[in-house]
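Written out below as C-alpha cells is the structure these notes cover.
Yeah, one chain of the complex is gone here, protein chain that is, but the others are all in their spots.
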Amino acid sequence: MPEPVLAVDHVFKYFGDYPALHDVSFSLNGGECLALIGRNGAGKTTMLKILAGLSGAAQGEVRLFGDSPRQASARRRIGLLGHGIGVYDELTAIENLTIFAQLYGVSAAVARHWLERTQLAHVANAPVREFSRGMRQRLAVARAFLHDPALLILDEPFTALDDRAIALLQGLLAEAKAAGRTIIMSTHQLREAMELATHVALIERGKLVHFGVRSAEMLADPTYVYRTFGAA
Amino acid sequence: MPEPVLAVDHVFKYFGDYPALHDVSFSLNGGECLALIGRNGAGKTTMLKILAGLSGAAQGEVRLFGDSPRQASARRRIGLLGHGIGVYDELTAIENLTIFAQLYGVSAAVARHWLERTQLAHVANAPVREFSRGMRQRLAVARAFLHDPALLILDEPFTALDDRAIALLQGLLAEAKAAGRTIIMSTHQLREAMELATHVALIERGKLVHFGVRSAEMLADPTYVYRTFGAA
Amino acid sequence: MAKNIRLGLGALVGMLLLRNLYVILFNLPDEMEQGPIYRIFYYHLPAFFAAILCYITALVASSMYLIKKNLRYDAIAMSATEVGLAFAAVNLITGMIWGRISWGIWWAWDARLTWALICWLVYFGYLMLRQAIDDPTERAKNSAVLSIFAFVSVAITYKAIEWWRTQHPGPVLSIRTGKQLIDPVMENMLYMNFLALATLAVLMVIIRLNQEEMQRQIDGLRRRAHAI
Amino acid sequence: MVFLQIAAKDLRSELRTKESLNASLSFAVVILLLFSFAFDPSSEAVAEFSGGLLWLVFAFAGALILNRSFARELPNDCLEVLIASPVSGAQLFLGKTVASFVLLMTIEVICLPIFGIFYDITWIPQALPLLGIFALGTWGMTILGTLFSALTVNLSLRELMLPMLLYPLMLPALMAAMRLTTILLAGNAIAGNDMVWLRLLIGFDIIFTALSLALVETILVR
Partner (left out) sequence: MVFLQIAAKDLRSELRTKESLNASLSFAVVILLLFSFAFDPSSEAVAEFSGGLLWLVFAFAGALILNRSFARELPNDCLEVLIASPVSGAQLFLGKTVASFVLLMTIEVICLPIFGIFYDITWIPQALPLLGIFALGTWGMTILGTLFSALTVNLSLRELMLPMLLYPLMLPALMAAMRLTTILLAGNAIAGNDMVWLRLLIGFDIIFTALSLALVETILVR
C-alpha cells in the first residue's frame, strides 16, 4: 500500500485543559477531497492548523507526504487558505501574488495567470485595501492555488464569494481533484461542499464522530450528516 | 403618509473617480426586511456604511427616522453588524457585551440575556481571542441586537455560522420584523436571506437595477433575481 | 482672462524684484558693523513675512473647508502651505548663511531659530500627512484640522523674538517697536522687497491652485464618463 | 459620563494582564538607564537638565502609548462600531485621552522615585507641586496626542508619523514642563518670573483641549 498523502494518527490538542481535539485519526490519498464538517467551535480550524504545521499536536502524529508538516519539502506542497486572507492590504493584488510566487519559486507569469482565473485582472494594480470582501477572498484563493499545491487546506473557502465565484472555486477544486491533488476543507456551506467531496468527516466537540465516503443522501440533503451521525 | 424609517435619495459615492454608488434611491418602512443582493464589488458594503453614517455620500441624502444618520438619536436606534465583528479580542464575551450595554444605556442583565440567546453563555468568561470564527460571529450578532434597535444594518450576517446558528439568527430576525423593526442585510447566502426578506434590491456596479417586494419565484430559486434583473 | 492676469502679475513681480535687487546692491550703503553681508537681510525678513501671509491664508482656507466642505478651499490651503514653506525655507537658508558669516556657525539653538525650524517642520508634516492619505475628502478633512493646530507654531515663532532673550537680533521694524532703530532708507527698502516677495507669493499660489483645479476638472470629467 | 466608560474599557484592555504595570515600570527604569549611559549622571550638569531628562522619558513613553490609542480599535473594525454607536466623537475622544492620561501618569509617578535614586535627586519635599506639573504637562501631551492618533490611525506609517507631528506642536507645553520640573527638582518654588511658564502650560492645556473637542467630530466621521 502506498503512503497516504495525509495521515492523522491519534491526535490530541488541548487549550488549557479544554480538549479541542480528542483522539482524531484519519488519512487521505491523492485525488480525494474531504469535507470537514462540524458545528461552531467543534475543532475544525484547530485540526486544519495542525495539518498546516501552524500548531503542534499535544499527542499523536501528523504526516504529510510521509513527512512531518514542518519539513520545508512538505510545506512547499501545501496550499493554505485560512480565516484571514493572508495578503497585504497596502500592496496591490499583483504585487501580493508576485511576492508569494517568489517565495514558492514559481514564475511571475503564474501570478498574472491566477489573477485572471479569479477574475481580478481588472484590479491588478489596485491596493488590496480598496477591495471588497469578496474580491479579497478571491485573491486569497489565487494565492493558495499559485504554486499548484499537492495538498489544499481550505478553511471556509466559500465565505463572502458570490454565486459565480463559488462556481469558479468549485471548478478549480474539481480540476485539482481530477489532477490527483488532495483537498481538505472545512465549511458551513454544505451544499457547495458536498458536490465536490469524496469523503466527509464530522467533528463534534473535538471528537471525530464520523469519517467515510460521501453518499448520495448527503448530496441530496446536506444536513443528513448532522442528523445521522451527530450526537446532539 | 408617515415618514419612512429609512429613505435613500439619489445617493452617489465615488472612490477617487470610481463610482461605487450611482444614483441609488429607495425607502423602507417599519416591519420590512430588505435583502440587498449583488455580486462581489457591486457596492453593497458601501451602501450599508453610508446608511450607518460611517461614510458620507458624495451627493444625495440619507434619512433615518426622518433624521440625518449622524444624529445621536438616530444612531441609538441602529444595530450594526459589519464585516469586522466589532468586539475586543482581549476582553471576555461578557465584558464586551457589558461595555456596549453601557454605551447604549441598557442594563447589564440584557448583556447576559443576549449571551444566552446566542448560546455563548458557557464561554461568557473566556476572552474572545479564544473563540472559534462562528462563536465570534455569534457574539457580534449579540452585540448588534443588544439595545433592541429599530433598524438593523447587517453585512453578510450568516458568515461562519453553522446550521443551527443560522436558524437562530433567522428566528431573531423574524422576531424583530414581527415587532415592527426594519432590517436591511446584504448577503451571498440567498437561500437563507430570501426566507426573511419582504423586499429585494439588486445592485450591479453601483447601480440599483431592481427594487421590489420579494416574490414566490425568488424564494423557490434564489438566483432568479440575478437572472431576471441582472444585466450580465 | 485669468491667464492674462497671471502674465501681468508675473511681469510686475519680475520688474519689482529686479529693481529692488539693483537698489539693494548698488544704491544702498554697506552697514557699519557687518559690511556688505547685511544685504541678505532684505530677503531674510520679508521672506518670513511672506510665509506668514501664506500660512494665514492656509488657516482661513482650512477653516472654510471644515465649514463649507468644498474641496476648493482645500486646494487653496494646500497651495498656500506649499508656497509658505518655500518662503520659510528662504528665511531659514538666508539666516543660516548669514549666521555662518557673522557668527561663524550654521546654527545656534536660540529660541527664534529653533521656533522658525519647528514652524517649518510642522508645515512640512502637513504636506506629508496629505501625501499619506489617498481619499481626497479624508485628506482634505484631516489636513485642515492639522493646519489649524499648526498655526499655533506660527504665532509662537512671531512672538519668540519678544518672549525670549536670543542671540538672534531683536525686533527692528518701527511698526513693531514704535522706535526708529534702523535707517529709514533701509526700512523702506525692506517694505519694498516685502511687497515684491508677497506679490511673488500670490502669483505662486495662483499658479499652484490653477494646476490643482485642472487636476480636479480632469477627475470630474472622468467621473462623468464613468457614469454614462 | 460616557467618556468614563470608554476610558474604563481602554484601561481594562490595557491592564488585562497584571504584567502590564510591571512592564511600564521596567520600561521606565530601562529608559532612565539608557540615559544614564548616554550622559554622565554624576556630572554637575545633571541638576540643570534633570527636568529635561525626565520629560524626555515621558515624551518617549507617551509616543508609544498614544500610538495605540485609536489604533487599538482597528482589529475587528471596532472603531466603526464605536462611531456608529450613540457615543459622540467628543466623548470617545475624551475617553481615550483620559485612558492614556491615567496610563502615562502611572508611569511617571513610578519613574520619579527611580529617577531620584539614580541621579541622587531629592524630590520628596516638592512631591505635590511636581505631581501638579506632571498632570498639567501630561494632559497637554495626551490631548494633542490622542487627536493626532485619530488623524493618523489609518496611515501605514502611523508609528513614525504620530511622533513626527506631535512633538513639534507639543513643544511649548514640553518646554514649560521641563523648566518647571527642573526648578522644583532644584528645591526651589515656582514664583516670580517662572510663573510665566506655569501660565503657558495651563494656557496650552485649555486652548488645545477646546480646539480638539471642537474638531474631533469632523475627524472621526469620513
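Going in written order, the chains are labelled A, B, C and D, and every chain counts its residues from 1.
In the analysis below, a residue touches a chain if its C-beta (ideal position, glycine included) is under 8 Å from a C-beta of that chain, and two chains touch if they have at least 3 such contacts.
Everything numeric in this text was worked out from a predicted model, so none of it was measured.
Taking every chain of the complex into account, the omitted one touches A, C, D. Remark: the omitted chain is touched by one listed residue; of D:Leu4, D:Ala90, D:Leu160 or D:Leu211 this is D:Leu160. Looking at C:Ile101, C:Leu117, C:Ile148 or C:Val172, the residue that reaches the missing chain in the full complex is C:Leu117. Per the touch definition above, the residue from A:Glu90, A:Glu116, A:Asp148 or A:Glu175 contacting the chain not shown is A:Glu90. Not every partner is drawn; the one left out touches chain A at residues 49, 52-56, 70, 72-73, 75-76, 78, 80, 82-91, 95, 99-100, 102-104, 143. Contact between chain D and the unshown chain involves residues 13-14, 16-17, 19-20, 23-24, 26-27, 30-31, 33-35, 37-40, 43, 45, 48-49, 52-53, 55-56, 59-61, 63-65, 67-68, 75, 156-157, 159-161, 163-164, 167-168, 171, 174-175, 178. The set of chain C residues touching the chain not shown comprises 105-109, 114, 117-118, 121, 124-125, 128, 131-132.
Here is the rule we use: only the chains that are shown with their structure count from here on.
Chain A and chain C have centres, each the mean of its CA atoms, that are 60 Å apart. As a whole-number value, the distance joining the C-alpha centres of chain A and chain D reads 47 Å. Counting partner chains per residue, chain C has residues 135, 137 touching two or more of them. Chain contacts: chain B has residues 15, 56, 83 touching two or more partner chains.
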